[in-house]
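This view holds just a subset of the chains, kept in their places.
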């Protein structure tokens, strides 16, 4: 209430983007809550607890078999994807680079703490009521945050930091529940999170964007485009996502052959996506020029789509086929679907996450279901089949396939449902979001350096005008 | 033929840079071929196949001994060098950043698939006619691609995407043959690829550049320079190459001490190269100012030159000496040799790969030969000597030294010969390469954002002109 109050008072124009009270309030209250909850619930797991040294003597494990050495390099790659990958991928806008990389940084750091708790409560709550965390928990927290960063892509430039934090708070809560249902109740497999992360995250973001539809967004169209350097910055994000995607899909896969196979499949799928993306981009532009939007985004679709099946026996050529299709579908999505969705479905998707995460995510879920259903002992080996799918009781590949499909539906439902719900909350007039004519502009939330020309086209334009005026005036004077 | 036809029809000016038909055609046909060939030949190797789980029980190997954990972190570093390192290193040109990072991305993703096949056919084709791939295959594919990216450096800004793909297709084919001869027939060692990758790649690119000599390239000289920010972008490439080079040279070295030693030697060589590069750059510029071109490129020469000897007992001081010399030679190459080559040898080397890869590569081959010839059991240990050089039969260090030297010659011959051959193909008028006055310009192959000032000096210039005209006209009017 106090928050609302203060806003009313501060209001000096229809849209007030001042978050001086609300943002610090949310941050401090939130962080304090985190400290208390961590104090009550979170402890180190066996591999990160000093008792490991005593235990090791009993179990005569070597230090090398500490989970840390199986997962840490992959964790760091995932970590880079979350902060540099997602952050820089969104810097393509002319004047929203601070917001892209800065808010991405904030919600990721903010979200991963809540993710550790939520995932812990649902996943690894011990008999003593404590959550034991280790390197795998950190990876899962990063994964969880990824779904919210994907959602951010849909509303990029149109919301305030406070809205983003609310969005993240609910998003991670929903994610944890959805993940619990898919992984622990339905027993579906989703190592790379095609369904759990990408499908959910994308539909969550798209539904929110639909709820927050801005009819007069074209008033900001002058800023909804890139400049030369901002496109190069975005390529940093693209490349780090692209390069480390094999680590993303293999990070929590089974030790040994599981991680190994997941990395290979992802590597191949991504490679073929790049080739078909370039083909489509060139084919559908006049003069066959390439469009940076496609190169920055569609080239990643393959990684999304092999997420679920990455640790299965998708086979190298299977990975190439998945990538092949995704490159085409995703690029066509940018060319035809995004404008269509904005015009007819009232969904304004700033980064085109529908083409990069939603469609490939769904494809990934389907590919996963098919690959699982087609699994045989001859291909996987007796033990291999059991361990790859963690079969318990009378599970069979066909059944597994059905469960995978069910999981996909769950992900979509949670995404759409949750998005609409959260969208309603975000429509309240208290969050300090920008007016339709001042979207995609860092000016409202960041102290900007003064004398940069190349990023102030409007101002510059006026300058030109002024000069022209001067010239004309003294030109006219001569007539007299 | 159809391709040629369509070009003729489309032709509306002497040089037509429209690749709308040819580029997509090549990409789609190519990717389809890849899928078919992968389906026939490529399978997972033992460490990435689920049968690993059953086998492991027999061989009682621990999960940790899966090849994945020996190589994957190094693989990811190499991967970053290929896509971010090479890509951003070439973004230094004022208006060719999209082409640098984008085409680098395309040919790398395109080439590594072909590399997996070619290297498989020559290297690891099983009795069942299948190629078994694992993480080491991925590293080798990245290495193979590196040689083509080096070659790209010589023709940067002067060729079309289609030409680059043709260049890559042939380049990788030649590489696989050359590598097979050097590694499997001559039995030379080349962990870091000074000969196999750098020497071959550099001479391949230089020969192509020689074949594609443009007498009127100076018409594009206004664009053959950098701007402040583009130089900073290039430093991203430089640093990621520099930092991860120890991983590059140790990625496929022997387990244990081999990888360990290779990393140390490379780390030291690179460190001393930086110091001498700075010294030369300052010494040969007036007022002792440093030149970014040297800092961006010559600082890497040391890594190239210790490639072959990295896993040998080069000794720490040996690595420093190699780096010391390369920093000097490479920098002097940029100052004196590059202009000389352009003027008298008709070789236009955009990125100066002759100074960064060719010369250091040759030095690396020689250093490798000497170090191998000087190997003794006292230094390496009985087993150590055998395992380091994989001696079979009556091989001796002296002999090995000779073979290393022979390998260097093979690399040079393949590079020069192959380059001239491919250069002839690329001279056909069907590839959509830019005219002499429009090189180093993204405009012809990329949809560029409109309102960026700082990257459109020409346009800006015109503006100034226009203003001046207005002023002058109305100035003249007064005379009357």
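A and B are the chain letters, set down in written order, and residue numbers restart from 1 in every chain.
Following the convention adopted for this analysis, contacts are C-beta pairs under 8 Å (C-beta built on N, C-alpha and C of every residue); 3 or more make two chains touch, one makes a residue touch a chain.
Model, not experiment: these values are computed from the prediction.
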Full count of same-sequence chains in the assembly - 2 placed in this view: 3
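Definition applied: only the chains that are shown with their structure count from here on.
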Computed distance of Cα centres, chain B from chain A, in Å: 32
Chain A to chain B touching residues, read off their complex: 64-65, 69-70, 73-74, 77, 94, 225-232, 235-236, 239-240, 242-244, 246-247, 255-257, 259-261, 263-264, 267-268, 270-276, 278-280, 282-283, 285-292, 295, 299, 313, 315-317, 320-321, 324, 379-385, 387-388, 453-454, 457, 460, 467, 471, 474-475, 478
Contact footprint of chain A on chain B as seen in their complex: 17-21, 23-24, 27-28, 30-32, 34-36, 38-39, 42-44, 47-54, 56-57, 62-64, 66-69, 72-73, 76, 79-80, 83-84, 87-88, 91, 95, 97-98, 101-102, 105-106, 109-110, 112-113, 133-135, 138, 161, 229, 233, 236, 444-455, 467, 470-471, 474, 477-478
